[in-house]
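Missing here: one protein chain of the complex. Every other protein chain is in place.
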Amino acid sequence: MTVAEWLSVGALALGAAFFFTGTVGLLRFPGTFARLHALTKADNLGLGCVALGLALQADSAWVAAKLALVWGVALVAATVSAHLIARYTLRERGGTGRAPP
Amino acid sequence: MAAGGALSLPLAFLLPLLTALVVFLLGARRAPWLPGIGALATVAAVADAVRHVAAHGPQAYHLGGWMPPLGVELYADGLAALMLAMTAAVGLAVTAYAGPYLHDGHHHQEAERFWPLWLVQWAALNGTFLAADLFNLYIMLELVTLTAVPLVAITGDRASLGAAMRYLLLALLASLAYLLGVALLYGGTGTLHLRQVGELVGAGGPAAVAAALITAGLLLKGAIFPLHTWLVPAHSNAPAPASAVLSALVVQAGVYLVLRLWLWTFPALLSPAVGWLLGGLGAASVLYGSLQALRQSRLKPVIAYSTVAQLGYPLLLLPLAAVPAAAAQAWQGAAYYIVAHGLAKAGAFLAAGNIRYSLGHDRLAGLRGIAPELSVSVLALGLAFVSLMGLPPTAGFLAKWQLLSGALGGGQWPWAAVIVLGGLLAAGYGLRVLAMALAAAPSDEPVRRPPQRLPRRMVAVPLLLALAVYLLGVSAVPALRLLEQGAPEALG
Amino acid sequence: MIDRAFDLLLIGGMLGLAVQVVASRALFRSVVLFIALGLLMAVVWARLAAPDLALAEAAIGAGLTGALLLAAYRALQPAGEAGDAEPAALPRRWALVAAVLSGALVAAIGWAVLGLEPPAASAGREALARLGESGVKSPITAVLLSFRAVDTLAEVVVLFAAFLGARVVAEPLGRAGPGPRPDPAGGEPVLMPLLLRVTVPMGVLVAGYLLWSGGHQPGGAFQAGAVLAALGVLLRLTGRLQPVAETSPAERLALVGGIVLFSAIGLAGAGMASAVLAYPEGWAYTLILLIETGLTLAIALPLTLLFSGSAGLRWRGR
Amino acid sequence: MMAAAYGLLPLAALLTAVATAAIVFALGDARRRQRTFWNLFGAGTKLALVLLMAHGVLQGHTLEVAWPALPGATLRLVADPLALLFAVLSSLLWLITTVYAIAYLEGSGQRARFFGFFSLCVAATFGVALAGNPFTFFCFYELLTLATYPLVVHRGHSAALAAGRTYLGYTLGGGAALLAGTAALYVAVGEQPFTPGGMPAVAEWADRAPVAATAVLALLLGGVAVKAALFPLQGWLPAAMVAPAPVSALLHAVAVVKAGAFGVVRIIEDTYGYALAAELHVTPVLSALAAVTIVYGSVRALAQAELKRRLAFSTVSQVSFITLGVAAGSQLALIGGLAHLVHQGLMKITLFFCAGNYAETLGEHRIDALNGAGRRMPVTSAAFTVAALGMMGAPPLAGFISKWYLGIGALAQGQGWVIGVLVASTLLNAAYFLPILRRLWLLPATRDWPARAGRAEAHRGLLDPVLLTATAVLLAGLLAATPLSPLGWAARIVEQGYPGL
Amino acid sequence: MYAVETLDLAIALFLLLNLLAGLGRVHHGPGAADRMLAAMLFGTTTVAVLLLLAEATALPALRDVALLVVLLAAVLVVAFTRTPRREEER
Partner (left out) sequence: MTQAGLYTLAASALAGIGVYGLIVRRHLLRRILALNLLGNAVFLLLVALARRHPGYVDPVPHAMVLTGIVVAVSATALALVLARRYYAETGLRHLPEDEG
């Protein structure tokens, strides 16, 4: 196996580990905000690693670019989603309705 | 790559569809004449298709020039041509009737909504009768359902919304059951073409499961006992033109497909036991529907239950089709039944619509001493009911005669008994209505609400429909000769 | 080995989710689980070598249906209503009957599919063999827009009919659709514009890409239309698009223009080519692309309007 | 050319009545004069056409129209002498009844509906008469049921509706039996025209399957027996008395019961043939039923206090003479039965018109209120007397002629008991008619009838029809020996058609 | 390359397991937000699975699917948070 392939395997394994962490966090952490934290960060890192690993296997730059794009969009989506859910939860608990700082 | 067949076949689907689209584009208020033009064009296309079938035998049109199994075939044999023609007659009538009904100042919004829905439905019905492709039929059926449900709910009152909801859920279930069966058939034969599937499918277990699923779905759409529960609230709460198309066309399309599929696609599975089962359901529909119709206190539910009853008759063909001495006549009777019922039922619902429109209610007890202004509508109602009773000189009678002769000829007297009994029960509920209309007003009645004036066209249309039933009652020979085109050999 | 394990896990997850959707006591849980099931179905399609379906499922199953279900759930679960107001479940013995019935259905279908021999010839095989005659390179696009074009035409009409039907039964404008925005005083979340700035142009690009790629690889009008519709939903939810009671002429044109175009080209086939819905020699690819463009709008707009619960939408930027 | 024109006559006559109905419906209630014109014009034209047909038949033309309704089932109208006997009767009495009804219903509501269905009813009767095969017969037979229903419930009150329900219950039930029988017959032997002496194919079939053939015959007879009011299916007839007098006249004399009796003739003589029916042991049952009905009807009539109800039970009794004549199985009896078809019609219509006149002019429905009415309404009462005596069988009136033929015909067959029935019937007839005559002429008036509009008698429109029919009763008896009298025509039918009896 | 593809699939399998485990949160809640959160996990993980499958089964179009899922995942969250809130969503 080539170096790239080794790197790819490593990245994928790391990604899987991140995902695992995120899931454990989601299941074990107390409180919505804690779970939110754990999940969004870990999962998106995981996705990033997986994308990186796959990009290393890719035959063309086009595929790699697409993987990068997927990750990029995922980051934006996750950021906004986490934000929205946090706001929602705050308000649900009788907060001010304002976004957390 | 040749289309073969008459161009009027695809036109019968495309013309009403295009009309619907253009009506929507322009708005019904801006082009009130457009639905009429579209209806006439559709009728012309159907007439041409019928002419082709009568003159040159069954017509197969290969859309896109692709032969089955690759492409979708439109196929018009005598049966399909008959259905198209009946639909055209009812369609034209409903289009003519709905104009004044909807554009009288009360129903502006309904008019905007009714026209595209109804014209799309017409296209879908024509598509249902023409499609020789199991999956295309699925889409056509869905199209019929999704246009029929809003027509039920168009008045927006509680009863009609509930009826529409129930109808939609059951119709979707029915479609999925049908599609499940189609999936199995395609998995076993690699084709979706009706007759090709019939040649390849055999009588094995998978075919039986597929046939059962498909039939269950279609019986639900065709409101056959005990899957009829949705029909009466849906059909009796819809506005008159909608009730007419729902009862005369939409449910009949389900029954038509039951016959079409069992005779063309699953003949190998049509064992006596299966025939008896399906015929038994038909018979149960006839008896149950009629008995329920006898118990209603409002006019529209009477007519709706009569639909349940009338839909049962064509199914009696299935046990008779396997009896050589009975098959040919029963086949003619069953097909003619659908035509006769379609025209008579549309006439009855439109006439009932006039009564309701004018009096503001349709309680049977309130029909006593009905105003002379309504006498033509009452006459039309009466004439239509005579056909539903199967009495001469109507198309309903000729259909009944053929079906009865078939049953007797095959020595199948239980079915004959059902036919005779069903006729008597129909006479019972029909005359219950007519007696009310002939009765004098009770003397202690307070001053009656003056009936709302009926537009002339609304008076004429139901009468014309009813008279058409009598025209077809004088001779069924042309229609039955058309029916011979492409009839299954066993029934020829 | 891993393949098998993956499939079994996927199937197990899918069925488990489905059971939960039915069995879950809280309706909201059912809805969320159903949305999750949609995502899982996308993976199922991927496993079954059906990327076209995975695309459609991702766009429609996960995106649109989810949004529709959530909005409907909220509308049927009014504020301030305590507890779960669902009607009581069926008595136990009826549930048992239902279970027996469903079990019988499962057994019947299972028995039927196991007895089903793959046919020697099939429409699909012929479609693949004659792909060259269709004018496009993607077999599914060839089936959808050439071999069985009438299905596609009818199906877009189904969508149009659903829109017409929704117009008949929809609630009045103020109450239909996803409802008023929650809390005007709180303003919009600060990150929302960012989301829109990324998602909307990206979505349009992706839709265009899917539309274009339909000719030779998975993608096409459905998927493109569904993506646009999802964007429409997003814009409607964030107030960029406001519901209105009238369908504008432009909207009318978008709703039916694609169908009219499709029908017209189809009819022209009777004169210019061999049959209705046939394309003239050499024009197939161009015409298919043209039709698909029209259909993309004819799919996107009614879906958005169905979600919005309104007859039309107006742009009201920010 | 001429022959072709003759061929279209049956259709033309049928359409005349249908067109009259359509025009009357279309005119609506308000246009009285136009309606009267069209009514009379239609009835007159139809009578003229029917007489022309009779002329054509005498000339030896074949008058036949046929068009296929279904493969294997033809709508066929044939003017044979038997058909014309009934057709002439119905057309003539239609004209007269129309005149009477116009006067009778003066001022009442829903007249367009009444006269429309009235015309339709006659069209159906005409179709029953000219039906050339069982299918056609059935079609018009059912049409008759439908067309008469609105007439029965014409008054629209709840008693009328109840009577209408009874009427339909019986007749549609009978129709169902007839339908089943006719369809079974077609299935067994295919389509056969009515053939004097019986259809050969039916004979062959009965050889092969006697049980089935008997069952079908029973169904067919059961179907027509309802309208013929044969015991025990007579219940509807007295109930239908709630209808206006012209309708009663129509039901009893012209259309409904006659269609039933005529059906018995067609089925026994022209479908199975007497010989076969006898072989299947059906005719004895039929004669027994007819005899029972004759006696039963008369006995019940005795007990009725209301004039129209008494007449109704009298009809039950009298119509069965036709059935008896058919079932007896001799030429003479058949001649008597067929002649009675006409004679009973003339007599009974006269009686009902008279009853209508009493009701209309004096307001009396009960027999015991008619004391002295003869002096007050001499013309009506004279007509009533003639018809009543005819019913009893007093020579030389019409009733005597038919009963005479029946009696000697039965004797010729060795069925002496028929004489007993005839005698019993005559005695009973006398017992329920003579008291009426006594009240009319001999007893002093017990009531003080106010003179309406200064008139003592019923007015012209009600009186002329009565005079006409009463005269016809007289003439039918006096001129019985001439070839064109009802008896002469019946004899011609039997001699030409049933030489084998 | 066989080995790499198998590895991709193995990782996809592992992620699938993760994903199904996360469903526990949908089940337990307790809040509506927690349920949505779990659904989000579902989304991200599905994307990763799809990307892996694209490589493992040589179906490049699955990457487009993944792109669609990430693009539209936000729509659901917005649909969830931007419609009127109800009291009871357990």
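To keep things simple, chains are lettered A, B, C, D and E as they appear, and every chain counts its residues starting from 1.
Following the convention adopted for this analysis, contacts are C-beta pairs under 8 Å (C-beta built on N, C-alpha and C of every residue); 3 or more make two chains touch, one makes a residue touch a chain.
Computed from a predicted structure; not experimentally measured.
**Student:** Which chains here would be touched by the one that got left out?
**Tutor:** Visible chains that the missing one touches: B, C.
**Student:** Which of these touches the unseen chain: B:Gly187, B:Gly204 or B:Pro488?
**Tutor:** Hidden-chain contact among the options goes to B:Gly187.
**Student:** Given the contact definition stated above, which residue among B:Gly27, B:Pro58, B:Gly162 or B:Gly202 touches the chain not shown here?
**Tutor:** Final answer for the missing-chain contact: B:Gly162.
**Student:** Using the definition of touch stated at the top, determine which of C:Ala170, C:Leu191, C:Val204 or C:Val244 touches the missing chain.
**Tutor:** Reading the full complex, the residue touching the unseen chain is C:Ala170.
**Student:** When the complex is taken as a whole, what residues of subunit B touch the one chain not shown?
**Tutor:** 135, 138-139, 142, 145-146, 149-150, 153, 156-158, 161-162, 164-166, 168-169, 172-173, 175-176, 179-180, 183-184, 186-187, 190, 192, 229
**Student:** Touching the absent chain: which residues on subunit C qualify?
**Tutor:** 3-4, 7-8, 11, 14-15, 18-19, 21-22, 27, 30-31, 34, 37, 41, 44-45, 47-50, 52-53, 56-57, 60-61, 64-65, 68-69, 71-73, 75-76, 85-90, 94-95, 98-99, 101-103, 105-106, 109-110, 113-114, 116, 118, 122-125, 127-128, 139-140, 142-144, 148, 151-152, 155-156, 158-159, 161-162, 165-166, 169-171, 175-176, 222, 299, 302-303, 306-307, 309
Operating definition for what follows: only the chains that are shown with their structure count from here on.
**Student:** What chain groups remain joined by touching if subunit C is not counted?
**Tutor:** Ignoring subunit C, components are A, E | B, D.
**Student:** What are the mutual neighbours of subunit C and subunit D in this structure?
**Tutor:** Touching subunit C as well as subunit D, we find B.
**Student:** Name the most central chain, where centre means the mean of Cα atoms.
**Tutor:** B
**Student:** Using only Cα atoms to place each chain's centre, name the chain farthest from subunit C.
**Tutor:** Computed centres place D farthest from subunit C.
**Student:** Going by the average position of its CA atoms, which chain sits the greatest distance from subunit B?
**Tutor:** The most remote chain is A.
**Student:** By residue number and range, which residues of subunit C touch two or more other chains?
**Tutor:** 192, 195, 199, 202
**Student:** So, with touch as defined above, which chain pairs make the list?
**Tutor:** Final set of chain pairs in contact is A-C, A-E, B-C, B-D, C-E.
**Student:** Residue numbers of subunit B touching subunit C in their complex, please.
**Tutor:** Within the complex, subunit B contacts subunit C at residues 1-3, 7, 10, 14, 17-18, 21-22, 24-25, 61-66, 68-72, 113, 116-117, 120, 123-124, 127, 135-136, 139-140, 142-143, 146-147, 149-151, 153-154, 156, 161, 164, 180, 184, 186-192, 200, 204-206, 208-210, 212.
**Student:** So in the complex, which bits of subunit E are touching subunit C?
**Tutor:** Against subunit C, subunit E makes touches at 6, 9-10, 12-13, 16-17, 19-20, 23, 26-27, 29, 32, 35-36, 38-39, 42-43, 46, 49-50, 53-54, 57, 59-62, 64-65, 67-69, 71-76, 78-90.
**Student:** Along subunit A, where are the residues that touch subunit E in the complex?
**Tutor:** 1, 5, 8-9, 12-13, 15-16, 19-20, 22-23, 26-27, 32, 35-36, 39-40, 43-44, 46-47, 50-51, 54, 57-58, 63, 66-67, 69-70, 73-74, 76-78, 80-81, 84-85, 87-89, 91-92
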